[in-house]
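With one protein chain withheld, the remaining protein chains of the complex are depicted in position.
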Amino acid sequence: MAMNDVRQMAGRSVTDLPAPSLTRHRKWWGLLFVAPAVLFFAVFAIFPIGFGVYLSFTRYDLLTPPQWIGLGNYTGLFRDRAFLVAIGNTMLFVFGATVPVWVLSLWLALRFDRCFASRNIWKSLFFSPVLPPLVVVAVIWKVLLHPNGLVTGLVGPIFGVTEIRWLTDPVLSRLVMIVVNDWTMIPFFSMIWLAGLAGVPDDLRRAGELDGASDKQIFFLITLPLLKPTAVLVAALSTINAFQAFVLQYEMTPDRGGPADANLTLGLLILKYGFQYFRMGEAAAASVLLFAVILLVTAAQLWLGRQK
Amino acid sequence: MSEIVLRGLRKSFGSVEVIKEFDLTIADGERLVFVGPSGCGKSTLLRMICGIDDISFGRIYIDGVDVTALPAARRGLAMVFQNYALYPHMTVRQNIGFSLRVAGVERTVASERVVEVAQSLHLDHLLERYPRELSGGQRQRVAIGRAIVRQPKAFLFDEPLSNLDAALRAEMRLEVARLHSTYGATMIYVTHDQTEAMTLADRIVVLNQGHIEQIGTPSELYEQPANRFVAEFIGSPRINIVAGRMGPEGMLLMSGADRQLPVAATRDVLAVGIRPEHIRPVETGGHLNCTVRNVEFFGAESFVYADCNMGADIVFRTDGRAPLRPGENCQLLLTLEQMLAFDDGGKTVPLQAVV
Partner (left out) sequence: MSVFGSPVRRSAALSVVMTAVVAIVFFFPIYFMLVSAFKSEPEIISQTFSFLPLDFQGLGQFQRAAEIAPLGTYLFNSSLVAAINVGVTLLFSALAGYGFAKFTFPGRTALFLFVISTMMIPTQILVVPLFVEIKLLGWVNSYQGLIVPGMMNAFGVFMMRQYVYDIPDEIIEAARADGAGEIRIFFFIVLPLLTPALASLAIIIFIWSWGNFLWPLVAVTREELAVLATGITSYTQPYQRQPMWGAAMAVATIATLPLLVLFVFFQRYLVKGLTAAAVKG
């Protein structure tokens, strides 16, 4: 109050001064609340990326300090037979894990839209492959696909054989990887399609019918365009997932990626180079390349699928 | 004594000044209403007094104490929010008692106070219910109860009645009036509804775009509006305003009228106003000749819309039992003592009768 008098004598009143802020401290609270999460990701997500890029330019075996070798790992990888094989295997797998999944999950969702009423038994059974951890899925199928196991028992008689080497034959094993993967992924993506379909009003489809369109026309001209965001999502998610595949290959194949590297995917290669041979620099380089590929492909998908 | 003084209040959001140089003294026990169209700053003002929003410049004093730096909880005020802001996951008892719990009031004492307040608001049988189980009126009372329990020096209400239907509104008006007579505390309301303002207030502050248009009692605002904005804002149905000027004989001429009216103004006039309740249809000797265009019948009375060749329709009220029909001619007699005139700045110009 004395301050007030002094200022009034000087010809100014206290109300010319800015008022004290009651909410200024609130922004510190905001920062405090987000701090734990931000710090965590800084240490365990963002920093590792940078660190990984750095490691990719070094030779490092965990015993002696990292040694800078510039692009040595990258050039080395492109001359590495295993790496090139892994690229081929991964491309094949990605194709098999995306296109059929996209198509089949969509078809099933459309076909059985009505029958999968919420909370009904068929929906739950259909969705069950999504539930077990992937490594458990691998174990189950390993048993089913035993050379003298059930699947052989079902398929063998057709070709007159009593033993089928599902997991040890180069061609069959690759096929098996794709089928098992698709078995787990199709129900998951069907659910996503169903959620997307729920956003397409029935009225539109009926209007198409009244206009005389055939089922095929209704689907391609009305339904699918409206499903575009979902379509892009399914494509992107299945692709990202497929590029990183390694669990099935790790658990179901001989020598973790065999026979003779027939199922060596990039994911599995990174694992081997990093934690079997401890060639950390090469493993880091491979993962950087993998990340780059995933980014590019996903970006391309999103760009192609953008809403105009 | 809980007198509230607002001095030199100004508030800006970024570069936009929302409240401009606001000074006001609110007496102890007074019921003051801030009223104005949306965006005039009335809610912001209330929140500044409460302590929820920052003030850019100026000071607030309660009982002579500068509370500008004090957070809301320590100013001794209680606010009833527009949407009640009840805690959905707490019972009525917990909602009302929350501020006591925060303040660390002893459990049994707090419990007694909560029950007391609930009883006075007829909520005692609802204490264990959750807000979602209550009707709109009951929720309103819980919000009031939450305010009462803090024994504040003043109550602040943000649009208390706007979420209620007509029947509930009347009930709540009584409730709030009862609140005032029981506790005698100062009450500051904010509303956009001028009827509410007129019925609730001892004094009304009419706001427009951050500054005060007029402060006065309801009758002052009604009979002696300081400017066109207030004249148009207060009173329902709205006042009729038409272009007008001083005629050649120094008397008022309404545009479109065939003769001048025996009133004179002290300065130049641009517009003239007369309220619907101050116009009467007559057989002869009226001031205006008009053709009835539309009649709205309300039972006890009717609103009549007449074309008097003045651009917009003139509205007037008439006894429901004396019907006029569209297309008919009528003469209108104006209560000249109640006429208002406005200059080019919109300010009211005093009128005198010419003998």
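By written order: A and B. Residues from 1 in each chain.
The rule is simple: contacts are C-beta pairs under 8 Å (C-beta built on N, C-alpha and C of every residue); 3 or more make two chains touch, one makes a residue touch a chain.
From a predicted model like this one, the values you see are computed outputs, not experimental measurements.
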item	value
Touch partners, limited to displayed chains, of the chain removed from view	A, B
Selected from B:M79, B:I148 or B:L288 as touching the chain missing from the view	B:M79
Touch criterion as defined above, residue of A:V99, A:V135, A:L175 or A:A300 at the omitted chain	A:V135
Touch residues of chain A, complete complex, unshown partner	26-34, 36-38, 40-41, 44-49, 51-52, 55, 60, 62, 107-108, 110-116, 119, 121-129, 131-137, 139-144, 146, 148-150, 152-153, 156, 162, 183, 186-187, 191-192, 195-196, 199, 202, 205-206, 209, 215-216, 218-219, 233, 240, 243-244, 246-247, 251, 266-267, 270-271, 274-275, 280, 283-284, 287-288, 290-291, 294
Hidden partner interface residues of chain B, rising order	50-52, 71-74, 78-79, 81-83, 85-89, 98-99, 102-103, 146, 150
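In this text, only the chains that are shown with their structure count from here on.
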item	value
Contact footprint of chain A on chain B as seen in their complex	7-9, 51, 53-59, 66, 68-69, 71-72
Contact set on chain A toward chain B in their complex	1, 13-24
